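Structure first, then comments.
As you look at this complex, bear in mind that one protein chain is not there, while each of the others sits in place.
When the chains are written out, they are named A, B and C in that same order, and each has its own residue count from 1.
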Amino acid sequence: MTFFDRLKAASAADWHSYVDHAFVRQMGEGTLPQPAFRHYLVQDYLFLIQFARAYALAIYKSPSLGDMRQALAGVKAILDMEMDLHVELCAGWGLSRTDLERAREERQTMAYTRFVLDAGGQGDLLDLMVALAPCVLGYAEIGRRLAATPRGLDPANPYARWVAEYSSEGYQEVAAGFAAWLDRIAADYATPARQPRLEHLFAQASVLEADFWQMGLEAA
Amino acid sequence: MTFFDRLKAASAADWHSYVDHAFVRQMGEGTLPQPAFRHYLVQDYLFLIQFARAYALAIYKSPSLGDMRQALAGVKAILDMEMDLHVELCAGWGLSRTDLERAREERQTMAYTRFVLDAGGQGDLLDLMVALAPCVLGYAEIGRRLAATPRGLDPANPYARWVAEYSSEGYQEVAAGFAAWLDRIAADYATPARQPRLEHLFAQASVLEADFWQMGLEAA
Amino acid sequence: MTFFDRLKAASAADWHSYVDHAFVRQMGEGTLPQPAFRHYLVQDYLFLIQFARAYALAIYKSPSLGDMRQALAGVKAILDMEMDLHVELCAGWGLSRTDLERAREERQTMAYTRFVLDAGGQGDLLDLMVALAPCVLGYAEIGRRLAATPRGLDPANPYARWVAEYSSEGYQEVAAGFAAWLDRIAADYATPARQPRLEHLFAQASVLEADFWQMGLEAA
Partner (left out) sequence: MTFFDRLKAASAADWHSYVDHAFVRQMGEGTLPQPAFRHYLVQDYLFLIQFARAYALAIYKSPSLGDMRQALAGVKAILDMEMDLHVELCAGWGLSRTDLERAREERQTMAYTRFVLDAGGQGDLLDLMVALAPCVLGYAEIGRRLAATPRGLDPANPYARWVAEYSSEGYQEVAAGFAAWLDRIAADYATPARQPRLEHLFAQASVLEADFWQMGLEAA
């Protein structure tokens, strides 16, 4: 049982409200209203900027050179790759780079991202990673789950590319690497006394991720 | 024109959505459903804890001993006084200390408080103070405004004590002190190039404060 | 055996280089050259400013309200009391407040204080407290030790007042409170895997404290 499995087990209801959210199911079925997805895409661009800051904070907080390199891989993945992929994906949905840069950051975007950043400022690398986990590992779980549904990867599903991206070997490896890193950090830093607080951080982050999907739905 | 006046002028719509929120007007009229107020009170307790952390961050970030002492006054006001007043006020509404400590932090509480804390971590003392201003100075403005309405301080208004607290000379002086401090810090640190970003921080914080009232209303 | 005892035992040589430093022994014997003490006093004023920032960081990083209050007591002790005592003590040595404020911060002052602040930024509250411990708890140990020497509290010893201050019941209680708090935080956050790093932090901080005494000696 990985540390991530323990966190999920302790927050099952909150976790499911996130990974089984109507937004997710409708992506898998191809029935999600397109304005919902477009709104999500724009906010996800702003989200990625804050997530790059969170991984940079992880470099700063890393207790060893190995941890620093692991966190740097996260910053590079976002700033050198994902942001460009995102701009390209947005272009396919008629959203220009200028649309992205001019967009107003929604409260749900602020809520989750600033929560993660503060978890890192207040605590140590383990706190920061636990707050990041619902995003990094949740997207991998959602990707796998939707890829296994009848319409998830169907070319007729307008969201098939999103599903393909997060179910891809590349992303699954990134997530597996993060989970293994979390296990190593938890092995050194987790204690029984910290467990309730870590589980609470994970649950709060899961709720804020669910809110992020909800924000998309409500834009439709 | 104070720096706070400039910020308000630049974010008039967001500012009014906060200080003129239905929750506020209904407090002034005494028509606010009591469950809304009770829910607000509980969350405000959790809010104060994070606000004490934000003032502590302001001590850490202060460029001079005078600024450190000013920020320390904020931490002391919260931890040595307001939290106890709050517990007492809650007791009058049938909420025990245990109720407060066991309460789950709402997303709107997390959203505003972590936003403020991250504004301080990312930037300098001026950024942090601009993000704090809607709370510190907005409550003073709301207190004054409601105290001037026919029912604001009417003993029959169940919210008269809240109005009395924030319109009191004591709180008004705290707020005036903060505004004067903000003017001094802005005189040294604000630049025309920073102005749009500072105004944006203030607008975002105002929106998140409005959401906090809305959270109360929706609990009723 | 307290957590502090464990840290000292693991860093015995570095610890003794600090608490048994020639500067300390010469204070106890009253033989310390007065320019050495005056130089130390001025730098200790600048040191206290940074230490207040470190305790403020401890409030920000505290995982509970009780910890926040404990750390706040530290900030208040410095900003509301010790700094004024310090100015008064300096006046007795012919050093004005202006002398203190105009003094250039020495590299040894920067070295220890910034080390503590960064330990807190990089890690959690336990890391920060371990880096603070040589100062808070070392001064108590030095005070007790010197008070027990023949000339430590002798009114003819020009440093008797310093010895009296740090051997006083008041200061000893502050130190005992810090040690008990450290035990509680260590009970929740320390792990066998963290122990070498915590001991290393403590050893580094002890070395930097010894350097601070050495800076005084070299000014004579």
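One rule holds in what follows: a contact is a pair of C-beta atoms (placed from the backbone, for glycine too) under 8 Å apart; a residue touches a chain by one contact, two chains touch by 3 or more.
The model shown is predicted, which means the values in this text are computed figures rather than measured ones.
Colleague: Which visible chains touch the chain that is not shown?
Modeller: Answer for the hidden chain's contacts among shown chains: A, B, C.
Colleague: Looking at C:111, C:153, C:193 or C:220, which makes contact with the chain not pictured?
Modeller: Missing-chain contact among the listed residues: C:111.
Colleague: Looking at C:82, C:127 or C:211, which makes contact with the chain not pictured?
Modeller: The single option touching the absent chain is C:211.
Colleague: Can you tell me which of A:79, A:164 or A:193 touches the chain that was removed from the display?
Modeller: Here the residue in touch with the unshown chain is A:79.
Colleague: Out of B:40, B:60 or B:115, which is the one that touches the chain we can't see?
Modeller: Selected residue, touching the omitted chain: B:60.
Colleague: Please identify, in ascending order, the residues of subunit B that touch the omitted chain?
Modeller: Residues 60-61, 63, 121-124, 127, 187-191, 193-194, 197 of subunit B touch the chain that is not shown.
Colleague: Give me the subunit A residues in contact with the hidden chain, please.
Modeller: Its contact residues with the unshown chain are 49, 52-53, 56-57, 59-60, 62, 65, 68-69, 71-72, 75-76, 79-80, 83.
Colleague: Going by the touch rule given at the top, which residues of subunit C touch the chain that is not shown?
Modeller: Counting over the whole complex, subunit C touches the hidden chain at residues 53, 105, 107, 110-111, 114-115, 117-118, 121-122, 204, 207-208, 211.
The rule is simple: only the chains that are shown with their structure count from here on.
Colleague: Since subunit A and subunit B are copies of the same chain sequence, what is the angle of the rotation superposing the Cα atoms of one on the other, rounded to the nearest 5°?
Modeller: 180
Colleague: Using mean C-alpha positions as chain centres, tell me how far subunit A is from subunit C in Å, no decimals.
Modeller: 43
Colleague: Taking the mean of the C-alpha atoms as each chain's centre, how many Å separate subunit B from subunit C?
Modeller: 36
Colleague: Hunt down the residues of subunit C that sit against at least two other chains at once, touch-wise.
Modeller: Counting only residues that touch two or more other chains, subunit C contributes 60.
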